[in-house]
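Here is subunit A:
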Amino acid sequence: MSYEFDFGSLLASWPQFLAGAWLTIQLSFPATLIGFVAGTLLAIARRSSVAWLVRASGIYVEVIRNTPLLVQVFLVFFGLSSMGWKVSAFSAALLSLVINVAAYSCEIMRAGMDSVHKGQLEAAECLGLTRRQVYWHVILRPAMEKVYPALTSQFVLLMLASSITSQISVEELTAAAARVQSETFRPFEAYIFVAVAYLGLSLLMRAGLWAFGQMIFTRRRRLGAQGAGR
Partner candidate 1 sequence: MISGGLNLHHLYFLLIGAGWTICLSLIAFIGGGIGGGIVALARISPLRWVRWLAIAYIQLIQGTPLLVVLFVCYFGISILGFSLPGIIAAGVAMVVYVSAYLGEIWRGCIESVARTQWEAAECLALSRTQRMRLVILPQAVRIATPSTVGFMVQIVKNTSLASIVGFVELVRAGQLINNSIFQPFVVYVLIAVVYFAMCYPLSAWSRKLERRMQFGARAVGEV
Partner candidate 2 sequence: MNAVVELRDVHKSFGSNVVLKGVSFSIPKGQVVAIIGRSGSGKSTALRCMNHLELIDSGTIHVCGHAIHSPDIDLRRLRMDVGIVFQSYNLFPHLTVEENVTLAPVAVKKKSGAQAREIAERTLRQVGLADKARAYPEQLSGGQQQRVAIARSLAMEPKVMLFDEVTSALDPQLTGEVLRVIEALAADGMTMVLVTHEMEFAARVADTIIFMHHGKVWETGPGTMLRDPQTPELREFLAHGL
C-alpha cells in the first residue's frame, strides 16, 4: 500500500469539526425532548378508547417504522418547500427527526404502559384518585422508569441517525467531515476521526442519560438497578 496516512492535516480543521459536533448536539437534544413528549402523547392516543385516534396513531407509527429515515428527511424537506414554506435545512431536519423518534418512543412507552398491572389501576381508583391522577402516578411514571434503558438506546440511535441530515446540507458532524476532506483530500482520515468523535458523543450521551435517570428516578437510585422494574 503506497498510501501514507496523515492525520496531522486534520488538526488544522478542528474548529470545523467542533462546529459540526455542536450542531449535531443542537439537533439531537431538542429532537429527543420534543420527540419523547410527542411519542408519549401518541402512546396515550394508541391506548385510548377513541377509535379513530387509535387507528390514526397506529397508521402513523407503522408508516414511520417501515420507511427509511433518509426518505423521511427528503419528504419533509421537499414537502415543506413544495407547499411554499421556506424553511431552513436545520428546521426541516429537526422536524423529520422529531417525527421519526416520536414513532419509536410511542412503541416503547406503550409497552411500558401496557405492562402496568390491572390490579394497580383498580387500587388507585378505589383510593379515590381521578382518572388523570391515575394515569400520571400509576401508569406514566412507572412506565417511564421501566423503559428508561430502552428509551436511552433509542435516543443515542437518534443522535447517530442525525448524520443523515447531512444529505440536506445541514452542517453537522458528518457534513464537517465532507467539508474537511474536500479541502485536505484526506477522506479516509476525516471519516475515521468523525467515527471516533461519534463514539465519544454516544458514550457521553449514555453517561449523561444514565446520570439523569439516577437523579429523577429516586427508587432506582436507592435500590440499585435490580430493584427497579421488578
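We take it that contacts are C-beta pairs under 8 Å (C-beta built on N, C-alpha and C of every residue); 3 or more make two chains touch, one makes a residue touch a chain; residues count from 1.
How were these picked? Simply put, all candidates are chains of the complex that A comes from, given by their letters.
Only a predicted model underlies this, so the values are computations on that prediction, with no experimental measurement involved.
In the assembled complex, subunit A touches candidate 1, while the other choices in 1 or 2 stay out of touch.
The touching residues of subunit A, counted against candidate 1 in their complex, run 1, 3, 62-63, 65-72, 74-75, 78-79, 82, 160-164, 166-167, 174, 177, 187-188, 191-192, 194-195, 198-199, 202-203.
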